[in-house]
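For reference, the structure is listed below as structure tokens.
Removed: one protein chain of the complex. Kept in place: all other protein chains.
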Amino acid sequence: MNIVSDAIIELLARAGELRMQRAQLLAGNIANADTPGYTPREMDFQQALELEKQGLALAVTDEKHLPVIATAGSEPVVYEKPDGQPGLDGNTVGLESQMTKLTENRIHYEAGLAALRKKLALLRYAVGEGGM
Amino acid sequence: MVIKPAEFPTIDRIDLPLSREVNPAGVAEQPGFDELLGRALEKLDGTLKAGDAAAAGFLQGKVDIQQMALALEKADISLRFMMHVRNRVVEAYKEISRMNI
Partner (left out) sequence: MADIFTALSIASSGMQAQRIRVNTVASNLANASTTRTEEGGPYRRLDPVFRAVPVEESFEATLEGMIDEQSNKVEVVEVSRDPAPPRKVYDPQHPDADAEGYVLLPNINVPEEMVNMITASRSYAACANVFETIKQMARGAVDLLK
């Protein structure tokens, strides 16, 4: 019986980290909404998560492998992504677009956190009160 | 254990659809308790795995929040129910072993 699913808990935890990183990036975009010449940054969440998944799969398949330090290889790629045409000052931040991304990011973050909480609660139950 | 209506033994048929053994008297035997328990455990494992898969799918953007929430909740209920059944079984076993024969 697979109560202790380490892989999914690790994945959920890493997803939470990545969402916070993206939140930081988006915060920087919004703070620089009026900075001349500034272009908004974005990061590829799925790609970073995929690397983490592969890292975990590697760790699980062969116990003889050294434990994979997943964070080292699965850092997200950050790139510039203008929201629209630059104004006179060269700024390309679209405030509405960035705020939407921030909110969407937060919802994903909180849902992932809720799933993690549920997994941990199941673990705790199986280990604790479930026993006699 | 979720028992589907088709599996309820009816009065005119003593044999269960999944039963495999038929004794010479013509009365079919019910599946053994261990078989029923085994099936229930398999179902539980399936439910737990489905919950994990839903969470992973959500992270990848393939599964909705509601679908994931439902799958995890099902896993939760299944686990708690199985624990409950297990506790009852152990209780029953203890009860029986206490009997003086």
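To keep things simple, chains are lettered A and B as they appear, and every chain counts its residues starting from 1.
One rule holds in what follows: a contact is a pair of C-beta atoms (placed from the backbone, for glycine too) under 8 Å apart; a residue touches a chain by one contact, two chains touch by 3 or more.
Only a predicted model underlies this, so the values are computations on that prediction, with no experimental measurement involved.
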item	value
Chains still shown that are in contact with the chain withheld from the display	A
Hidden partner chain, residues of chain A it touches	16-17, 19-21, 23-36, 38, 41, 43, 75-78, 95, 98-99, 102-103, 106, 109-110, 113, 116-117, 120
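Note that in this section only the chains that are shown with their structure count from here on.
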item	value
Chain A to chain B touching residues, read off their complex	1-3, 5, 7-8, 11-12, 15, 46, 49, 53, 107, 111-112, 114-115, 118-119, 121-122, 125-126, 130, 132
Footprint of chain A on chain B - complex, ascending	41, 44-45, 48-49, 52, 55-56, 58-61, 65, 68-69, 72-73, 75-76, 79-80, 83, 87, 90
